[in-house]
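As structure tokens, the structure follows; a few thoughts come after it.
With one protein chain held back, the other chains of the complex are shown just where they sit.
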């Protein structure tokens, strides 16, 4: 396999958008945690699918349908292999990570009753909070949330383990926090959950594609992520599990492809995983996503991770040099995913994002879909910079310069 | 606006896949009802989005996020305008038409109780049957189905209207049947439903993009369709309604973008339509879909429809010339959508599809996600040929030749 | 793929079984009845077995299907009539392995069934060829085991 070094032009050159300017300046894209940019190989694979092979899947016998089905199922196999997951039959393709979590929450509804418990953390993204709030409302299940240290961003692991008890049915937690950057001890939580007979859902939206992630080592029963945060197309997410575990979920959406036999008043379901994929899937996205995984493997996931750690170190150092900023999450660059969120008491995140944008720097401002987490921090919003394989040290410098400019603009 | 004539090379030239060969012969794509092929303008718009503007929407302040949001919301406006719908706030973007129907079924669940009635037809696609079967199981609601004449494919309109009563909460029906081709008298059914105080859902998956469809004239409270059947990208569907009607639906999926305020145990919802769009949407697809609508309007929807009627006429005539085939659905070419399904007692649909494929002809074989409909016809499967703006009369001849070849191959 | 060997799919022996399928007459007193479904097309098959101890005294294969599944069902009727349940199971398992590419056709004597191995070049049709056999394995033989024990 081709070998690529990160932080070399060879990688950047593969992402066409990085050549564009914003307000007359080169784009400095520091918003990968919201969505990653896509390499030309992915864009081209998606276009090639439409130009050469496009058809609906499964139900078709003709050549295009066979090719489309091959591409679609190929993605399932590729994702299972990429994560070392048991196999393609445990991989469900959804619209995004959010839909995958909702699928599990709705799918488990028939197994839950009043007083059953769901254990989460306070640092979850809304995607791993709201579906459970809705589920609790419908079933009378009780939500419990483990906290974290607002200084270090560290999960209260002992507290979380104590929350897990005989009535716990599901334990959900984020692998890498999209605000703190904290990497959670998923395997330890999973072990405690399994001892209690609970299922474990890991939100790996910020880890897959950014560090080596091995499904069997996490101990997750359900792992979810989105292709678009992993250099792949939008409109494609994954629920990774095993066929036996998926068997416990009631199919949520009804329609074509997911049935075996349909009567007017009754239906039986297709095999796993098809019973969770109602209607025409996003075949074009599935055909293209493997090209993103190819690129990541050509670089090597350990190298990708090292690169992001180096950027973390550079960012923490550079932001500290500016003075007066409160960086949230772990100080150790190796203890966080590839992102740094901070509060500048002199410049509100909204103003920060607007002003650094005029320098070509794209950062995200707000609650990053994590309102409860921000409340623990005593903040309403933060500014977040996040990176990927294409981010350079110079871009971190550009961010620092732009922050200084923002402070001057605000007369701070 | 540019004017294009259908059945001229100008239209075909816009669809790159039509240049390919299958088994050494030019592709004859007669499976548009399963998924339409995409014009280069759509493919290019999707790629251009990824090469130039890609970002996550709504939550972002930076330039790319603003551009992405503009493209995404632009699609909503364009779809509302294309259908003459009240406005963008009544347009929800989903994964596909199936997801849109499920959204309505789940969203209405809180309003339904045992004994409430849902009236459908026997000719529905599984997408408009299974979600209601699932809903009925959960709520005790009762399903009633209007029939159709197996000879003419005509809906039993009087029967359907008689099924609608004071306990009817929702009436769902397909605008154009994907097997019979029947165009249903939606407005008349809607009027009866509204008199009874019921909501009306119209499955327009086979009509939008193939004939003029005016939302206000149909009388639908909910209209659903998929971009991919309308020359647009996969992974994008629509629920078209009004903000007031959408207000009656409980949000189904929870997550980012769809909330206003999130506490650990409670959440309030974002404005309509955002509360129905949890997580990162398929912005790339939304950015590209308007290019498909542009092409359709450049041709003109009445011209598109005339072209498909002409192909219907040609197909019915050609298939009748072969002899011994049972064509299902209306005989009048103007009374059907752009498709013809048939049964050849001499060649099973599976064998038919395999054999004509070796001649480059792509048709669909099977139950087309409409098992109950086929039971009424007394068939397990049919062979279906379907068309779009790029289909030519010569391709219908190629189909006839391939059917004759299939009969010879089977020694029939 | 530029040209495709249609005659490998529709070999003469297959067309012959398709035109004159064996075992199409419903049994008067079946000991076992099992139904199988190909959900992607809706084709259904019903198998009936008449048992004599652990031996399959008679068999019927009912339902309308495509040429491939009809021929496969016809061959099934021919091949398992008079065999013990274990022998029938062995044939079915071997055929499934061959069709899934887990065994080479040379390794096993499949009789007429050998003609169906050409279907492997048409991946979407493999399910058609396997439909009667999967119904035999997953359903009919399990029931037959119980019936035999009764």
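All chains are identified by letter, namely A, B and C, in their written order; residue positions are counted from 1 within each chain.
Throughout what follows, a contact is a pair of C-beta atoms (placed from the backbone, for glycine too) under 8 Å apart; a residue touches a chain by one contact, two chains touch by 3 or more.
As the structure is a computational prediction, the values presented were derived from the model and not from experiment.
Trainee: List the shown chains that the missing chain touches in the full complex.
Mentor: The chain that is not shown is in contact with A, B.
Trainee: Kindly state which of the options B:259, B:272 or B:380 is in contact with the chain not pictured.
Mentor: The one listed residue touching the chain not shown is B:259.
Trainee: Using the document's definition of touch, tell me which of B:14, B:38 or B:58 contacts the absent chain.
Mentor: B:58
Trainee: Looking at B:66, B:191 or B:250, which makes contact with the chain not pictured?
Mentor: Residue touching the absent chain, from the options given: B:66.
Trainee: State which residues belonging to subunit A touch the missing partner chain.
Mentor: Residues touching the hidden chain, for subunit A, are 21, 23-24, 348-351, 354-355, 357-358, 365-367, 371, 374, 380-381, 409-411.
Trainee: With the missing chain put back, which residues of subunit B would touch it? List them for me.
Mentor: 58-61, 63, 65-66, 69, 259-261, 270
Heads up, the rule we're going with is that only the chains that are shown with their structure count from here on.
Trainee: Residue numbers in subunit C touching 2 or more other chains?
Mentor: 1, 40-41, 125
Trainee: Residues touching two or more other chains, restricted to subunit A: which are they?
Mentor: As it turns out, subunit A has residues touching two or more other chains at 59-61, 63, 65, 259, 261.
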